[in-house]
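Omission of a single protein chain aside, the complex is shown with its protein chains in their original locations.
Let's turn to chain A:
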Amino acid sequence: MAQHFHRSMNTIAKVSIFGAVFIIGFGAWLLLEINRSSNVTNVGIALPQPVQFSHQHHVAGLGIECRYCHTSVEHSAFANVPPISTCMNCHQQIWFGAPMLEPVRASWKSGQALEWNRVHNLGDYVYFNHGVHVQKGIGCVSCHGRVDQMQLIYKDQPHTMEWCLSCHRNPAQHIRPRDQVFNMTWKPEDIGETQASLGARLVREYNIEPARKLTSCSTCHH
């Protein structure tokens, strides 16, 4: 009786078993990578906006401080997007005829709100509070990146729960003096310290809760 399987099956069998280990391992790795890539988290992707608003121009170019527009960030849970009246404080006079600002003027005339696209959009089951982070010395840069260098706003950090918890488990790595929260360029070296020594001191000084409390469900998910 003739041989049923060809001799090459010896090689194919060995390679397929050996290869399966790598294919499964690669698949698992790929899945984890995709979940953390900008395909899922939108990091680095600027959404289309009704007006091509440039933070770079307003912050770095003109030196406007964050709180001029995002007024409620220190005390409210929600850091507001400025109303049209804030825009019109300047743009009633400056670049009044610019075509780029047409949607802003239209909104001003009609009273219809400008529909910005939200870039940092958490699930509604996450109760993020801006005020407490600002009050406890977390700078804008830590979560939103160098907004002063962004022509169009995009996510600088993934804003996943894993990312939130990495700081809640060890806040000392990002904490800074309260008066430097809105400073885009601040470094601990500016005041002759390292983040490690400063962080540990500020965590004590600002009465930051221990990780056990900061990572409890009710902290963010109520």
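Assume a residue touches a chain if its C-beta (ideal position, glycine included) is under 8 Å from a C-beta of that chain, and two chains touch if they have at least 3 such contacts; residues count from 1.
Everything below uses one rule, namely that contacts and distances are computed from a predicted model.
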item: Record-based protein name (UniProt) of the chain missing from this complex, from "Biotin transporter", "Na+/H+ antiporter subunit G", "Alpha-ketoacid dehydrogenase subunit beta" or "Polysulfide reductase NrfD"; value: "Polysulfide reductase NrfD"
item: Of A:Arg36, A:Arg105 or A:His174, the one touching the omitted chain in the full complex; value: A:Arg36
item: Which residue of A:Phe5, A:Phe22 or A:Tyr125 touches the chain not shown here; value: A:Phe5
item: Touch with the omitted chain, as defined above, among A:Asn89, A:Asn121, A:Ser166 or A:Ser197; value: A:Ser166
item: For chain A, the residues touching the chain missing from this view; value: 4-5, 13, 32, 35-36, 40-41, 158, 160-166
